[in-house]
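Here's a structure for you.
Every protein chain except one is present and positioned as in the full complex.
Note that the chains take the letters A, B, C and D in the order they are written out, and that residue 1 is the start of every chain.
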Amino acid sequence: MTDFLNLLVSGVALGAQYSLVALGFVVIYRATGVINFAQGGFCVLGAYLAYNFHNTWGVPFYLALVLTALAGAGVGALVDVTVLRRFVGQPPFVVIMLTIGLLILIEQIVPSVWGADPLPLGDPWGLRTVSPGGVDIKVSDLWTVGIVAVVLAGFFAFFRFSRMGVAMRATAVDLEAAMAQGIPAHRVYRVSWSIAGLVAALAGLTLAAGGGGVRLDIELVALTAFPVIILGGLDSPGGAVAGGLLIGVAQVMSGKYQPEHATWLGQGFPIVMPYVVMIIVLLVRPYGLFGQRKVRRI
Amino acid sequence: MARPGTLLVTRPEQRLRLLPTNWYKAFVILLAVVWLTVPINLSDAWLDVLARCGVAAIGAIGLNLLTGYTGQISLAHAFFIAIGAYTAAWLGVRSDLPFLLWLPATFVVGALVGALFGPFALRVRGDYLAILSIGLLYIGQHIFVNWTSFTGGRPGTSTGAPAAIGPLDFADLNLFDQAYSRRQGLFWLVWLVVAIVALLARNIVRTRPGRAMQAVRDRDVAAEVVGVSNARYTISAFALSSGLAAVAGGLYGVVALTVSPADFGGAPGLLLSVQYVAMIIIGGIGTIGGAVAGAVVVVAIPRVIEQISNSVAIPFVGPGEPISLFAFNNMIYGALVIVTLVFEPRGMVAGWERVKAYWRTWPLAD
Amino acid sequence: MEATRGGDDGAVRAPAEAPILQVSNLAVAYNESVLALRAVSLSVPAGAVVALLGANGAGKTTLLRAVSGLLGVHGGTVRQGAITFDGEPIGQAAPAAIVKRGMAQVMEGRRIFGELSVEENLRAGAFTRRDRSGVRDAYDRVMEMFPVLAERRRSQAGLMSGGEQQMLAIGRALMAAPRLLLLDEPSLGLAPLVVQQIGEVIAEINRGGVSVLLVEQNANMALGLAHHGYVLETGRIAKSGTAADLRADSDIQEYYLGAGGGDGARRSFRDLKGYRRRTRWSA
Amino acid sequence: GGRDDEGSKEPTKKGAPATTAGFDGKTITLGVITPQTGIASIIGIPLTKGGEVFFKGLNAKGGIAGKYPVELEIRDSQYNANTAQQNYSDLRNKVVMIEQILGTDVTNAVLKQMQADNMVASPATLDAEWVRDPNLLPIAAPYQIEAINGLSYWVTEGGGEGKTLCALASDDLYGEAGLDGVEFAQKDLDFKMGKVVRFAPDTSNFSSQVQQLSSGCDAVFLAALPNATLSLMGTAATSKLDVRWIGLAPTWVGLLASGATGTYLKDHFWLAAQGPEWGDVSVPGMKMMIEDQKKFAPDQKPDLYFAFGYSQAFTVAKLLEKAVERGDLSHKGIMDALNELGTVDTMGAAGSYTYGPPEDRKPPEETTIFSVDPAAADVGFLKAVKTNYISDAAKKFEFPK
Partner (left out) sequence: MSTPPRKPAEAGRPLLEVSDVTLRFGGVSALTDVSFDVAHDELFAVIGPNGAGKTSIFNCLNGVYHPQAGRIRLDGVDIMGRRPAAIAAMGVARTFQNLGLFTNLDVVENLMLGRHHLMRTGYFAGAVWFGRARREEVAHRARCEEIVELLDLGPYRSRPVGLVPYGVQKRIELGRALAMEPRLLLLDEPVAGMNLEETEDMARYVLGARHELGVSMVLVEHDMHLVMDIADRVMVLDFGQVIATGTPAEVQNDPAVIRAYLGQAS
């Protein structure tokens, strides 16, 4: 039983990391209708920035956490101002390609600045655990879950109460009509890229914390987040979190139980598993668990 | 502004010419001459790059039929390329079928597998479909790794299938007492196939099935209402596109001699698929010529950058400098993608049209 | 429908002198090649309703795009001329900035946000406003004006019928509490009763001091509401004058109102077969 | 152009070798196909550096046979099979041989073409199946041997006798090679076999695997790559998994020694790898390397891959010397030289490898067992517990013909 609970806890922790990455995708998608392939790059950049704040410049960790988030937002805004704003109104395809170009750039800039070797983040959480009722929970995971909760709450408040919330969605649906309502598309995009950058930086930091290390392959988590965002629904923050948790838990569970009970599924099945779950869910609900159906009326 | 030539059009047939003006005819003749002479004048290394460009061009034409013309976004192209490569290994290498049999058979197998995926596209749309198709890459990798009898598992399998058309063996070409290298021969072969595929694709898109695909892209419900079956054209576009991907895969096998899941599955597969998307976007979405041009650029540019940066000194770049030459090459590549899009978001073909329009209206343009 | 008010009707505020919108000598080209407007001048006096008539493709929508700063989205550019709003040039301003200064529009083709609910559409319309109570009042008024919308507050706007969407588009523009309202065929696809109602709404808004530039194919309604009118023909202003003048114009009657302008003399659509149109007034 | 300008002009017997692809009569050019960017560059960069440093040292002494300096043409494979093939096409007429190629998939991808070209390459991967490949010049003990030595050390000197061994291996050729070794060792050594867990190479969360190993294992054999090991050891340390880890060389990365993971590894981890402890100048091969490193790459931190690259270059130089001696630096000439090469002694750095005709080749059998010391930055946190250890079991291992 504790085995199972332990697995569940690790699954939730993994899921929380996925969720955080996925939330970054969701903002951009909601505002621009674009899947941001550079999101993983932003995460990596966030992790390295955290390293700089804490290790190189000696900022206390929790302050570094805040600064990293802000710096992440700055990176998002910078990318928007330098490149993306030229693409307001271009078809999503082009912007997606652009984010791929950005990813290629970030992938090269990071090792050029920090080197290719993994670096220690030096977070106070480390491998510390708490063990309520015999279940080991990593402190860093608790923090990750906490950060996810805060970000999610922030998202809800933002989309519910801020004018920007509606403005973002309106912009994504019909840019021209949104501009005609006085919605400043440039600002909407800048805000959403900043938020995406902020969330990504936090995601990068949590991925590097807890002994993971600041390393280039943090970027790969973004790949795993693809099924997560689709599963929850591309435009749904709640869905991102639900999808993240679902996939996290399913992956950890299948890692343990598939080799024991379903060997016929072949070696390395847990890696494929998120995609299998995703495909099954999509066949039942083509817009994910919480995604909004595209309106099509004639 | 209408082109002066079109003013003289009097019968509908005249609008249907593939090469409406003498300029086009001259251009095609020029291409043929280039095709014939390039292998004589380029090094084997570049011929290899160009053969890969040609392989990519076939795949990109396929993807453009699906994405550019039918509006279905797929990132599973690498998967279908893999299907082609493995099928070619099976039919061409292990069963030793001749080129003129195994290549079309590869198309058929790819098309069948693609058609199986088509129904997913009817249910799941747009970006959701794109990511669903990534799932296919991972599941594909899983299959390729585990189904060892067909794929050779992780180490992969030999794919040097026969490349002879009748007495002409392009892998070992001897013509008029002159021997040509494998890479020369393969250049001729691959680009011959590119030309044929491009012509067939061009014909498809300008006739009934092609129009139907575009109708589905522009407005699927309306298409259905005017009598264009969404299901039929979406599925057949998938079949067509994956069939061509498979042909590309088969030829890739001939060029590469060996394939393994490391070429196509999971993350490398995603990278490859993304490259194909890059080809059609950078070349020009919804045009056959754009797909070919995009393929050449996307495949060859990294090599060109490599050659250039190897021979010029760049500040801050190189051994002992902050930026390694290799990182720099990739940065340039990324920057080129971005700059191209900034300059011409609709791709090279659109840029070309713009240049043409400029010259046509030249005395008037300001 | 019957024209209820004219320019000389006492019920409508007399337009003040200074134009709120002034378009002078405007030329617009699309894609650097198609000239859609050539030397168009037009002005909307503060507090006035100005009607803009014209055949399909005359350039009416283009003119509104130029005024609201949305030309760029369509690959259009202003080749020459100037546009001033409230005396200040707005030729280079961003659409959002223009709306913020007090201009709202009903766009051609409705362009409601299909995936948003009716309520969210209206909230988006009020984006530039900060006064919460004002927004709430405007919201209540729209709901009162179009009870259908109130019924379907939470449903996705894109699923509603064409006419319902048109009502939403109008409601959304009203949420911005503009000083100048641009209407691109507001009566499009609306039932006769609703068209009548829209006419009343426009008049009422105008009484509240809002200037209106009205593009309409329903010339009867448009000239009934307007003080001034312009007729656009292949990118040029072909005619202009007070609404009463225009209604009396024989060309206008022929092409927009139905021969004679009155009800009795209207040609039946059944008898068109042999009918030969008079040559156009413009070159 | 266009023709394969392969094939040297008239092999001059025993005289100066004729000019050929990659040899202009003065300088010998070698190719390198290795990840210089991307995630795998953690390995590729130091590996290449090691080779470069060796050749700088050699060139300072005049070069191969004292007269032919060596140049490296480095191509970035990005660890991608497709790119590597193009790298190879680019290099094949510019180089005498491939001095280093990294990655099993990458090597597989170009092997066919190399056969067609008679090209020789030295893979930086320790797969046993390559021992008998006529086109390849592997160095050091293959993974199987590393595994057998590691386990043998555990059983004979590490208190593992009669205990249960589990295994955690990445689901690829490398993992398979490791497990081959485990299987072989099991026949010869006194330990019980517990669970064998395999994981997909891109796994990033190891909680389920760690939990599977949490009962019934005294030791766990590990075949993973650095990024996986990082995640894995974090989880293992958090779960306080009390087992003895025995990892193959590629599991290691310096970051493992930092923080709480380091503390855990200090007590729980042995690394079975080739070569002596960094800076152990009592071993002549290491002494030579350290001297060159101080001279040509003073900033280089202790690094297993650097040392490997250095030894690899050392071996390649021996092959080239043989080829020069035979007077033929053509691709075919190098193949022939490889068949005649005989034993290359790396002076303790990576064992003695007997080359020659494929069927007679015999890899070295020595493996060094390292333990982790988080305080010992000067040796790259790896202390040799047993240097160049050869187990009896390893001697019995037969390589597939």
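Just so we're on the same page, a contact is a pair of C-beta atoms (placed from the backbone, for glycine too) under 8 Å apart; a residue touches a chain by one contact, two chains touch by 3 or more.
Worth saying up front: this structure is predicted, and the values here are computed from it rather than measured.
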Identify the visible chains that the left-out chain touches across the whole complex.
A, B, C
Considering the complete complex, identify which of B:Thr157, B:Gln184 or B:Gln214 is in touch with the unshown chain.
B:Gln214
Quick one: say which of B:Leu186, B:Ala223 or B:Leu325 touches the chain that got left out.
B:Ala223
Per the whole complex, from B:Leu97, B:Leu168 or B:Ile204 the residue touching the absent chain is B:Ile204
Please output the residues of chain B touching the missing chain, sorted low to high.
2, 6, 12-13, 15-16, 200-201, 203-204, 207-212, 214-215, 217-219, 221-232, 236, 240, 286
Residue-wise, where is chain C in contact with the chain that is not depicted?
1-2, 30, 53-57, 61, 108-110, 148, 159-164, 166-167, 185, 188-196, 217, 219, 254-258, 266-273, 275, 277
Which parts of chain A face the unshown chain closely enough to count as touching?
297-298
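The working rule: only the chains that are shown with their structure count from here on.
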Per the C-alpha centroid definition, the whole-Å distance linking chain B and chain D comes out as 38
Determine the centre-to-centre distance between chain B and chain C, using the mean Cα coordinates as centres, and give it in whole Å.
49
Chain A touches at least 2 other chains through residues 107-108, 111, 220, 267-268, 271, 294, 296
Counting only residues that touch at least 2 other chains, which ones in chain B make the list?
145, 266-267, 324, 327, 330
List of chain B residues in touch with chain A within their complex
73, 120, 123-128, 130-132, 134-135, 138-139, 141-142, 145-146, 221-222, 225, 266-267, 270, 274, 277-278, 281-282, 285, 322-324, 327-328, 330-331, 333-335, 337-338, 341-342, 345-346
Report the residues of chain D in contact with chain B in the complex, numbered from low to high.
1-4, 36-37, 45, 74-76, 80-83, 85-86, 89-90, 92-93, 104-106, 108-109, 111-113, 116, 171-173, 202
For the complex, give me every residue of chain A touching chain D.
3, 6-7, 10-11, 14, 107-108, 111, 116-120, 122, 126-129, 136, 138, 210-213, 215-217, 220-221, 224, 248, 251-256, 259-260, 267-268, 270-271
